[in-house]
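Shown here: the complex without one of its protein chains, the others still in place.
For subunit A:
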Amino acid sequence: MTDATANGRRLPNRLDNPFKSAVLSWESLLVLVALGIFIANSFASPYFLNAWSLSDLTFNFTEKGLIALAMALVIISGEIDLSVASIIALASTLMGLALQYGADTPTLVAVGVGVGILCGAFNGFLVTGLKLPSIVVTIGTMSLFRGIAFIILGDQSFKGYPASFSWFGQGYVFWVISFEVVLFLVAAVIFYVLLHRTNFGRRVFAIGNNATAARFSGVRVDRIKFVLFCLTGLMSGIAAILLTARLGSTRPSIAEGFELDVVTMVVLGGVSILGGAGSIIGVVLAALIIGLVTFGLGLLNVPGIVMTIFTGTLLIVVIALPILFRMIRERRA
């Protein structure tokens, strides 16, 4: 990363910034962190190195990871979606409602996916159609979507999902390879191609770096942002199907706090919260790291609330370390 200096202030030179190399070094750092945690886990608990343990581990991050893939694109484009967990709650609740009216598995899936896309489209309309800041819009829809779930369900819950539906969250494709992890990997490949190998992906980066310049270059900024919000909604709908199938019940408080975990994954994955930079490989690695940390600590009987200290510290340290190193290097130079 080369920086130009003007008037004594450091100005990052975006054009000269080959984000690929920057991202590569970030990813290697993440690989090292993941390996370190993996080895530490193996030493810390005798139950860790076991095919079924490792398979269980994946359930810790697949649902959040699926949303993180789409969230990465939204954040790269310079927006954010804090309503994803509430979309899960609403989609899950409406699936439960459909179940009460005797919906079969394909219908349930259609409801989940459909509600997700509609919620995302609603966010996208407010952000691009009415030109509102996405952070405020999605804080609002976060309350609104989950609020509707609370209105429908109150303190009740929906149960009794059919076995063919539960398979999405509990089924295994082959030996210890669960359906969830296969879906996550397939989605990761699709999002990798979409972001790094298509015009669409290049436009997302262009918007994140300079939306005005992108607009002048003929990029339909609003349409792309709208599609990105729909994509996040879609992935939240899919996550709702998996989570509902895995838990076997729906409560309005389902997936509470997921939004911050997802954002943590994306930022840990090297996506700039300011937009314009990031990679899918980084996000996948970050999802794996968070899964490893929470699962490893779980094996050591560390309560969930204490794990959050580790993930929170991890987030700040991983972001702060490169900045600290750069500052030290500059001081020497």
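What to note about this one:
Everything that follows uses one rule, which is that a contact is a pair of C-beta atoms (placed from the backbone, for glycine too) under 8 Å apart; a residue touches a chain by one contact, two chains touch by 3 or more; residues count from 1.
Criterion: contacts and distances are computed from a predicted model.
Name of the non-displayed chain as stated in its UniProt record, restricted to "ABC transporter permease", "TolB-like translocation protein", "histidine kinase" or "Leucine-binding protein domain-containing protein": "ABC transporter permease".
Of the listed positions A:V74, A:V113 or A:L126, the one in contact with the omitted chain in the full complex is A:L126.
Across A:L29, A:L97 or A:I148, the single residue that touches the chain missing here is A:I148.
Residues 9, 80, 82, 126, 130-133, 135-137, 139-148, 150-151, 153-155, 252, 256-257, 260, 263-264, 267, 273-274, 303, 305-309, 311-313, 315-316, 319-320, 323-324, 327 are the ones on subunit A that touch the missing chain.
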